[in-house]
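A selection of the complex's chains, in situ.
Should a chain be cited, it is by its letter among A and B, assigned in written order, with residues numbered from 1 in that chain.
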Amino acid sequence: MAFNGVTDEMYARVQHFYAHQMQALDALRFEEYAATFTKDGTFQHSPGVEPAVGHDGIVAELVAFHRRFDDDPVRRRHWFDHIALTPLADGALRSTVYALVVTVRPGGRPEIAPSCLVHDELVVEDGDVRLRSRRIEHDQMF
Amino acid sequence: MAFNGVTDEMYARVQHFYAHQMQALDALRFEEYAATFTKDGTFQHSPGVEPAVGHDGIVAELVAFHRRFDDDPVRRRHWFDHIALTPLADGALRSTVYALVVTVRPGGRPEIAPSCLVHDELVVEDGDVRLRSRRIEHDQMF
């Protein structure tokens, strides 16, 4: 059975894909995160920033972005909720997801900001889920 | 296979139903939100408020409720967690869900309040999931 044209099995699979993908990002395993994209996948992590393209491009962008935390003992976790999937005409899936960034420093309390909307396009290649694009919208900018 | 008398497929389907339903509510697509209820479905969004009944009643209640935000540039997102389903004797499903309301204003930080417990009853009509009732309990009132 299905909801909104997406099988129940695929829905569970996409959730599981995101769990591993985002734990990889938050653990700074950037190669593993980049490998969740297609070869020419695009990743725009912040509004107004040029999207990174391809695995090498995504890794380079993440390394550059995280330099700001070099002297900041910080742990970040990206929480997701309400993964809403919609089939596209070419067989891909549009995925729209709520996100909150949880930031923790030693001895501190979690800061929960910003609130974001994740706009993904997912493809299934040989049974494997991959992102062909990700664009992040920030709720505070409107 | 199943857990607590609910198949794994149905569990994934209910999660996906909620994702689209709550994104519709938060995007102020009230007609779409109301259509996720059965024709005579009831929706009590706050304790002590009379439940709205039926699609027109639910839309009217949401329009009235949201007037308080007319001069307030606010974006609200209802997060859900731990969707616990239990079959009822008549074939419906009781669903008990944690909820947090994330409120964002331009340039601000997310406010996360209140914490709620969602009490739903779900039915499956011709393969489609529908709410026949929703009642919200607020954690801060006890």
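Note that in this section a residue touches a chain if its C-beta (ideal position, glycine included) is under 8 Å from a C-beta of that chain, and two chains touch if they have at least 3 such contacts.
Not measured: the values here are computed from a predicted model.
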{"item": "2 chains shown - copies of the sequence in the complete complex", "value": "3"}
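In this text, only the chains that are shown with their structure count from here on.
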{"item": "Centre distance in Å when chain A and chain B are each reduced to the mean of their C-alpha atoms", "value": "25"}
{"item": "Chain A - residues contacting chain B, complex", "value": "1-4, 6, 8-9, 11-12, 15, 81-85, 96, 98, 100, 112-115, 139-142"}
{"item": "For the chain B and chain A complex, residues of the former touching the latter", "value": "8-10, 12-13, 15-20, 22-23, 73, 75, 77, 79-81, 102, 104-110, 112, 127, 129"}
